[in-house]
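Heads up, one of the protein chains got dropped from this complex, but the rest are sitting where they should.
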Amino acid sequence: MKNISIHYFAILREKRGESSESLQTECQTYRDLFIELDKSYSFDLPISIIQVAVNDEYSLMEREIVDGDKVVFIPPVAGG
Amino acid sequence: MKNISIHYFAILREKRGESSESLQTECQTYRDLFIELDKSYSFDLPISIIQVAVNDEYSLMEREIVDGDKVVFIPPVAGG
Amino acid sequence: MFSLSEVAIDRDRCSKELADQSAGALVSFEGWVRDNNQGHEVKSLEYQVYEELALSEGQKIITEAKEKFNIKDALCYHRHGHLHLGEIAIWIGTTATHRDDAYKASRYIIDEIKLRLPMWKKEHYLKREAKWVFCRDHHTHVHFEESDYYFRQEKLVDQSKLKNAKVVVIGAGGLGSAALQALAGAGVGSLSIYDHDKVSISNLQRQFLYGTSDVGEFKVDIALKKLRELNPFINLNAINKAVSEENILDIIAEGELILDCTDNLRTKFLIHDACFKLSKTLVSASIYRGDAILRAFDPKRSLGCLRCQYEETPSDSHIGNCNDYGVLGANVATIGMMMSSVAIDLLNKGESHALENSLLINLGELSIQKVVNFKKFDCPVCLGDVEIVNLGLEVSGDEILDRAMTTLDIRELNEIEDIKVEIEKCDGEVALYCHRGFRSLEVVKGLREQGVKRVYSLRGGASTLVKPTSCHL
Partner (left out) sequence: MFSLSEVAIDRDRCSKELADQSAGALVSFEGWVRDNNQGHEVKSLEYQVYEELALSEGQKIITEAKEKFNIKDALCYHRHGHLHLGEIAIWIGTTATHRDDAYKASRYIIDEIKLRLPMWKKEHYLKREAKWVFCRDHHTHVHFEESDYYFRQEKLVDQSKLKNAKVVVIGAGGLGSAALQALAGAGVGSLSIYDHDKVSISNLQRQFLYGTSDVGEFKVDIALKKLRELNPFINLNAINKAVSEENILDIIAEGELILDCTDNLRTKFLIHDACFKLSKTLVSASIYRGDAILRAFDPKRSLGCLRCQYEETPSDSHIGNCNDYGVLGANVATIGMMMSSVAIDLLNKGESHALENSLLINLGELSIQKVVNFKKFDCPVCLGDVEIVNLGLEVSGDEILDRAMTTLDIRELNEIEDIKVEIEKCDGEVALYCHRGFRSLEVVKGLREQGVKRVYSLRGGASTLVKPTSCHL
């Protein structure tokens, strides 16, 4: 079990209904974690276009989750 | 000896020539620290109108310095 | 005089009606029937009016123009019925001793007529069916619906809350220019604007409400015009007045939320104290180059005030004669826009992260640091227990420097008549001081009652007289 904090950006925050949350997870990678969250909250966006930032750096979804990570999921934003 | 990080805001940053610095100090309070810094950098502002924020909270200048503190000195700003 | 005419307008006859040997200028405006509108070729036009209403509203506009501008006379003929291409649809003439008044009155009349006159226009097109359009300002005969205007924000705000809101913006400079655009655009129903400056050339790089042709005009006059053009669905009230101890409470009382967009500490503390006294929400910001502090206060909650955070109230002389520090439009407008974001959140949801925190914004490093405000539990200002009127009678040592006042020691002067004699000898504002500042305050109150206006009492007495500090970089 790893404790991480998740932040949601833009439309993901609205879909989740929370700006951030602390979570215990057994997922190995952020890809697994996002898929799991998607099941609960129906983000309705393909994972291939979601960016993930771990500890203030953009990362690959394959990155292994480490206890204490601070992660943000970022959907594309286009308004102007 | 306590290790702290100091951030300078607005005109204090310009007088100091740095945005922030890490410092070892033996000062007891932030009042002592500011007076010491003033000697080096001639801030040319009375200490009574300088605000100090310690670990993201406004504090009194009398607050005791604790190892690891993150402090910001904030002068009054008036432009509009 | 305002008249309607069903026959062609004779410009020469109209002009001669205005002949006046004491006038030096005639400005005439003619609206012509154009051969195209919004991309469609037009053959001819038909104007339909409600005669009674149009005549009374038209006459009202002419009267207003005469009141507002220093003109000799004003005349307007409006055609109705069927008009051909090139015909004069409206003729307006204004005469004045000097041209500036004639131009301004002319512009006023046509703008108001386009806005207020109940008039329908049927355009006969070359290539499509004729169409009746309600003449709402200018060339665009768009029928503006309030709901269309706010369409893009209807999911984000409760528009009725904004519409019912009364906001007072003090200062229409760098912060104010930006904040006013956003508040007007958002549809704050009643917006009062206070400023007492004229537009100068050096304002333009950052005060985007104004342009080169506005230089020399009062900011509030231009702001009113620009904001009315931005949003026709709100009430605007622009007052050319400096805030002072004498009027601040009346000004603050007009709104439920106050935006402090001023540029000096003296006024900032005055506004702040008045907001706490009358329990009004305040959004306040200040900028120094790329650094800004943004704060909101809601006196109804016990979250502390600005005075809680200072041992001593800072004065403008502390931060020096640094009016030459410089500021970029991009930076000050960013902060002004953020102020309005905060204000809209407060009006809409009653909440903002700027309430409990001061935001230290660094636009060079593109960072925002939140500092939790400090609250003194015995702070009289937080409790609304501050005497604004006394602020008008008393000054600090720093203010004496700021305002270049003459000082007068009254410790040896026992008779009020002797003091008056000494005051007579002084130029400008005079600060009286005694040992502790109590007797001088009483003397000033007495003198004010006798009509002597330019006297103040040094708060704290002789020992608080200070020497200037400087902040040369």
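In this document, chain identifiers A, B and C correspond to the written order of the chains, with residue numbering beginning at 1 in each.
Methods note: a contact is a pair of C-beta atoms (placed from the backbone, for glycine too) under 8 Å apart; a residue touches a chain by one contact, two chains touch by 3 or more.
These numbers come from a predicted model, not from an experiment.
Across the complete structure, the visible chains that the omitted chain touches are A, C. When the omitted chain is restored, the residue from C:Pro118, C:Gly189, C:Pro232 or C:Gly384 that touches it is C:Pro232. The residue from C:Ile201, C:Ala242 or C:Val421 that touches the chain not shown here is C:Ile201. Check C:Leu4, C:Ala25 or C:Leu413 against the missing chain and you find that the one touching it is C:Ala25.
Think of the hidden chain as still there; on chain A it touches residues 7, 9-11, 13-15, 19, 44-46, 48-49, 51, 53, 56-61, 72, 74-80.
Chain C meets the missing chain through residues 11-12, 15, 19-36, 38, 85-86, 95, 97, 99-100, 102-103, 106-107, 110, 137-140, 142, 144-145, 148-157, 178, 181-183, 185-187, 201-202, 204-206, 208, 211-213, 215-216, 226, 229-232, 289-290, 294, 324-331, 333-334, 337-338, 340-345, 352-354, 359, 363-368, 370.
Going forward, only the chains that are shown with their structure count from here on.
In terms of their C-alpha centroids, the spacing between chain A and chain B amounts to 38 Å. Averaged Cα coordinates give chain A a centre that lies 46 Å from the centre of chain C. Those residues of chain B in touch with two or more other chains do not exist in this structure.
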